[in-house]
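Shown here: the complex without one of its protein chains, the others still in place.
Chains here go by letter, A, B and C, matching the order in which they are written, and residues are numbered from 1 within each.
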Amino acid sequence: MTTISTPHEAAVHHHAPPDSFIRKYVFSLDHKVIGKQYLGLALVAVCTGMVLSWYMRLHLGFPDAKAPGLGLITPEQYLQLMTMHGTIMVFFVLTTAPFAGFGNYVLPIQVGAEDMAFPRFNMMSFWVTFVAFAILVASFFVPEGPALSGWTAYAPLSAVGKDAGPGQGLGQTLWAFSILFFCIGQLLGSLNFIATTLDLRTKGMSLARLPYCTWAWFITSVIGLIAFSVLMPACVLLILDRVAGTSFFIPAGLVVSDRLQNHGGGSPLLWQHLFWFFGHPEVYIAILPGFGIISTILPVFARKPLLGPNVFLACMVAIGFLSYTVWGHHMFLSGMSPTSATIFSVPTLIITIPAAIVTLLWIGTVYGARLRFTTACLFCLGFISVFVTGGLSGFFLAQPSIDTYLHATYFVVGHFHFVMGVAAMFGIFAGTYYWFPKMFGRMMDERLGKIHFILTLIGVYAIFMPMHYLGMAGNIRRYSSFPADYMGVDLPVHRWITIAALLTGAVQLIFLYNLIRSRFAGEAAPDNPWQATSLEWSTTSPPPFDNFGGRHLVVAHGPNDYGVAGPDGRDYIMQAE
Amino acid sequence: MGKLFAAIVAAIALVSAGVFVARIWWLPPDISTLGPAIDRQIVETMVATGVLFVLAQLALAWFVWGTGDEKNRRPIKRFPGGATPLVVIACTIVGIEIITLTLIGSKVWARIFLEPAPPEALHVDVQAGQFAFYFRYAGADGKFGTPHPDKIDEGSGNFFGLDPASDTAARDDIVSAELVVPVNRPVLLTLHAKDVSHSFFVPQLRLQQDFVPGLDIPLHFTATQVAKTEIVCTQLCGLGHYNMKTYLEVKSQADFDQWLKDQAAQQ
Amino acid sequence: MMRGIAAMLAGLLVVAPSTPRVKTLAGSVTGTITFTGTPPKMKPIDMAKEPSCAKEHATPVETETVVTGPNNTLQFVVIYVSAGDMGTAATQTVKFDQHGCQYLPHVQAMHTGQPLEITNSDQTSHNIHPLPSKNPEWNKSQPPGAAPIQTKYDNAEFIPVKCNVHPWMHGYFAVLGTSHFAISGTDGSYTITGLPPGKYTLTAWQEKFGTQTQDITISGSETAKANFVFKATPY
Partner (left out) sequence: MSTHVVSPARTGVWAAIGAITMSFAAYTSALVVRAGDSADWVHVHLPWLVYANTLTLIASSITLEVGRWRVSGRFDSRVSGLSLLRVTLALGLVFLFGQVMAWRMLAAQGLSLATNPNASFFYVLTAVHALHLVGGLIGLAYVIYRARLSAFPSPGPVSASTLGAVALYWHFMDVVWLYLLVVLTLWL
């Protein structure tokens, strides 16, 4: 099927280039600026989240150590650090950077459009997200601090209010509002991605010729459209339970802090269902853009086409569908009917098939390649390695009967940090090293980049692999310390993880330095430094305001033409020659 | 660079797998009738995934090691047979694993959660609250008093909100902070929460189940050895979560009866 | 001659309030708190969950809602002046310690605005959560070795105090509008000293049995007597 957009629609730029600073860099309608804004937000968020995790690790490894600025970390402080780390990382890093960030910057260029379909919605999308982040950060500064109920905010702990503990007052309310705003922001973004991909493609850019990351962003935005429109009602109901005295999630007869709660009839499991119906697809919202980025970048540096591109696309679509049938595997032991647990475990295991196929396709692409070991390429290879690791540990947790032991142990922490945390981060790193020249017209320092990669790869394994061992030993997650119990003996492992985490964190400073230095002093980047095929490399680095300087590219080739006999002796054919 | 990457990935894969094989960190010995089945399944999954893990990582390392570079312009090789064999391999291997694991697993799961407790089971009422477990035995009359949330008064030790003044069944209820059970006798727990969600986890029983406020959740097990082990909360329940734990004591029937007598005297 | 001395003393009495020497002339009130009927049986506290505390007690300690002494006396009853001269605000710090997973003392009385210092002498982390209705509420954890919590309460009320980590730990802050107060000891006796002459209403408060009041008059430096008898029920 091919959709030819009428020149009329695709050609007119929706708005003139602004001149004032505010309209140009702050409230800009330009998807490129908005993309950079999202990436900037994600950078701030990831630094915040990482610092929070250092405090957590410090306390876990050295319980008696006085943390700089906090002193002796109290149990509630630990849980608040944990909650904010999870919330910031999952929402404001893993969702914004690979999806909203790179998607906003690259997708319109890759489809040959001059901007997103709805630039105003696009701007709102970012600023609403920004407000959401501001609200979340604000909760650090309210009396008794931010929420401590984890990024999953299980009711009734999250619903009954301040009696449930420090941070469960205003802090938890702010958390709920923050997530509500975040949903709105991402929904606006998803609308844009969908309309832009479907309607603003330039001549000849059929769906079949879309680059794989654009495909991934498109599928992700469809998933996000559904997921966030379910999380939003959940947040609304939670807020009402907290501030308006309703009882959606709060059953009768709860006595919290010696106070009989004036609620009745609510269902705590209702929150869990609504949350995880969003929560599991959210995992794929975080990782599918990574899939796309890897599948786009790997062939560039392998100098050979991606193996089985159509199989790859089919797998991504399959994952997208299946992601809505598996949420129950987070609730095997939640008091949900045990029969449904067995039902949920089947699709959970089945979803590993497309994931496994995709992984094999990547490994098959590497086979017999003439790899160019740029930093971006290395992060793609690293992505494959950590994704395999994290994916396989999922096999354990997908089985209810094993979950009765491993559930809520560090095994789970290790699993999801590999599969959605580290893997997604590697995707983000790959994208950064790959598109930085296009975004800023300067190359990043490859030598620093490679050091950054090697140390990070070793670091993440040193941090997260031992967590699986802890899990086997029954070490429970979300504990601020392990006083005089069977977990006390695991302290040395926690020490090791803490040290590894602090060192790996320090290594990221190399990346930050590289970013800043290259932004201002990197060598000038040519239009197509990597000899890649997709449309963003057919324009200048950085692209002009309307992306192609008024040209209307006509696409004649797919994105996958590497290792072929191209024009003038090149081994690749660009989509718009 | 490629060779370095290959070496690192291979090393990581072998070391990681080695630690699992060496069982340096492993499950505690099990003391329940369910333990062996669950352990067997964990081991089977460990073997299956472990092999795939090592194979995949080593394949990646090997391909990267063997890749040509810009200097020796070795011709690019396509993967033999294209994507189809890979799809077939993935579907068959993973498919087989899924089917086998699900078949075995669902049996174990059924034994834990689907089969009802045998009638002779000892019935213990378990209440979780921030941040402690309390266990209630029916006492001489074999009947539990009705709990009244509004009557809960932890300061004077009335954790269940019993009303002995008007409820005679409540007067001989035995409340303990530890779970004490006789060996080799089925035990039926009724889990209910006083305030927020909690969870009941005994690693040595390989048994875990959430408390959900507003629900009474049954859970049954049979301990096979006299032992003392820990019960921990695994559902984030607030600031004292890390410290929400107590002990499971498995005693011989005689010792258990004696203990019950002593407790009854103290109430 | 004697008359003259008496007259001089009387004269002193008249100017008394202004001169410090008169404090010696302040009276006091003493008495014993008892109960009739059957008090509820105090339950032994099972500290299994907290070994570090359990091993502090050779025999398990009991709950302290109603602590009785020999011949039906009651401990931890707060006796205070609810009407009459309220005295001057006390400035010395009141101490409230957590030891062996118990509050020492179980009931601590203080004047409004009087500095209160809460310490943790256990090897485990405690959480102090007073549940006031007229004062601002807070809820803090105190890990072993952490600095003492310094605070004060400005409005008079009886504040239940609980530890969220150890459900059995319950105590009371008696925040009073007077500096004339006392807490009955193990033998149920109490003494309030330094009462200037005048009419007083004494109130006795017990966390389970509520309050009772008595009117007394202090005319000089004598020691008045005021016993209180609470009616106890087993449940």
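Here are some notes:
By our rule, a contact is a pair of C-beta atoms (placed from the backbone, for glycine too) under 8 Å apart; a residue touches a chain by one contact, two chains touch by 3 or more.
Owing to the predicted nature of the structure, the values given are computational and were not obtained by experimental measurement.
Although it is left out of the displayed model, the omitted chain contacts the following shown chains in the full complex: A.
Across A:47, A:131, A:270 or A:564, the residue that sits in touch with the chain not pictured is A:270. One of A:124, A:240 or A:454 touches the chain omitted from the figure, and that residue is A:240. For the options A:47, A:142 or A:226, the residue in contact with the chain missing from this view is A:226. Although one chain is not displayed, its contacts with chain A can still be listed: residues 1-6, 8-10, 117-118, 121, 187, 190-192, 194-196, 198-200, 225-226, 228-230, 232-234, 236-237, 240, 244-248, 252, 264-267, 269-270, 273-274, 277.
Here is the rule we use: only the chains that are shown with their structure count from here on.
Among the remaining chains, C is positioned farthest from chain B, on the basis of C-alpha centroids. Comparing chain pairs A-B and B-C, the larger number of C-beta contacts belongs to A-B. Touching two or more other chains at once are residues 129-130, 154, 238-240, 243, 245 of chain B.
Those residues of chain C in touch with two or more other chains are numbered 124-125, 127, 141, 160, 162, 164-165. Every residue of chain C that touches chain B in the complex is listed here, in rising order: 40, 42-50, 63-66, 124-125, 127, 141, 160, 162, 164-168, 170, 207-208, 234-235. By the touch criterion given at the top, residues 51-52, 124-125, 127, 129, 131, 137-143, 145-146, 160, 162, 164-165 of chain C touch chain A in their complex. Within the complex, the chain A residues that touch chain C are 64, 72, 74-76, 144, 162, 165-166, 257-259, 481, 483-484.
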